[in-house]
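The complex is shown incomplete by one protein chain, all other protein chains being positioned as in the whole.
Presenting subunit A:
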Amino acid sequence: MSELKTQKSHEKQTPLTCSGHTRPVVDLAFSGITPYGYFLISACKDGKPMLRQGDTGDWIGTFLGHKGAVWGATLNTDATKAATAAADFTAKVWDAVSGDEVLTLAHKHIVKSVSFTQDSNCLLTGGNDKVLRIYDLSKPEAAPLEIPGHTSAIKKALWCNGDQQILSAAEDKTIRLWDRTSMEAVKTLSFDTSVSSMEYVADGEILVITYGKTIAFYNALSLDLIKTVEAPASINSASLHPEKDFFVAGGDDFKLYKYDYSTKEELESYKGHFGPVHCVRFSPDGELYASGSEDGTLRLWQTAVGKTYGLWKCVLPEDLGAENSEQLYTTAPEIKA
């Protein structure tokens, strides 16, 4: 228990650390908001992706079955299905309620990225064999539609524009926009360096890209540049707040940065992880953001520090010294998992 102090006007961010993984966390994704809250899936090099309650970080279950590092993980909107991409040359679809494996989709090389359409009927995969694949989940035996074109390993593949188009980022330093029907690339963005991450924000059709120390925002339909922001360190992942007030970014200096989207001003930065940050995402309600790190942990961070939400409790001056039936305790921000 901490000493009782007068309520200060500035609260120090206390991230919630989710332990359990034994190797670096390389990808994470939130579901939409469901009647049971929202959920978070984490992809880890230990081969065991985990499902957590999104607002508390409480572990719900581990998807067991992959035989290699899991590079990508995603949930469908209502968190009834999960999909994972792994180094064992398979993508798997899971029942996210029971944890059972539903489908194994064999590939010819490491799979890096998986993405459901809005109706959860199709799964897009991409990986080291440089080919985008679209699987019809109602006909899993049928061969997938294949879209070749990239000249290096695909890192991320996402549906966009109402699932009519596909965005893909690859080691060939391009981002390509594909038309689903024609299966042709309609636009290509080229960079001097490999893109480290890509996030698609459907509401507003914004694409968030990171490369080097840059966080860049593009119109997802035209691939026109909206703005870029330079961070103090190499950035591996960034995420835009649903209301588009803020964006957060994390990278090789282990810190999380929070920026004002309109002014591009750096607002806050937080230490906490013990290794590079590989992925960061805002929750669907924007109240928190989750980060995954080389240190094997996920951390949940408050957007509005000090607000009562999830496991965070706002302590008012009149509460201090009063009889409280709840156990309240403060934790140092840099606790080890």
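By definition in this document, a residue touches a chain if its C-beta (ideal position, glycine included) is under 8 Å from a C-beta of that chain, and two chains touch if they have at least 3 such contacts; residues count from 1.
One rule holds in what follows: contacts and distances are computed from a predicted model.
The UniProt record for the undisplayed chain lists the protein name "Gem (nuclear organelle) associated protein 7", from the options "BPL/LPL catalytic domain-containing protein", "Gem (nuclear organelle) associated protein 7", "Pyruvate dehydrogenase E1 component subunit beta" or "NTF2 domain-containing protein".
Of the candidate positions A:Ala153, A:Ala202 or A:Val305, contact with the hidden chain is made by A:Val305.
Residue A:Glu11 is the one among A:Glu11, A:Asp136 or A:Glu266 that touches the chain not shown.
The residue from A:Ile60, A:Ala185 or A:Leu221 that touches the chain not shown here is A:Ile60. Residues of subunit A that touch the chain left out of view are 2, 5, 7-8, 10-14, 16-20, 36, 50-52, 56-65, 67, 80, 95, 97-99, 300, 302, 305-306, 311-315, 326-333.
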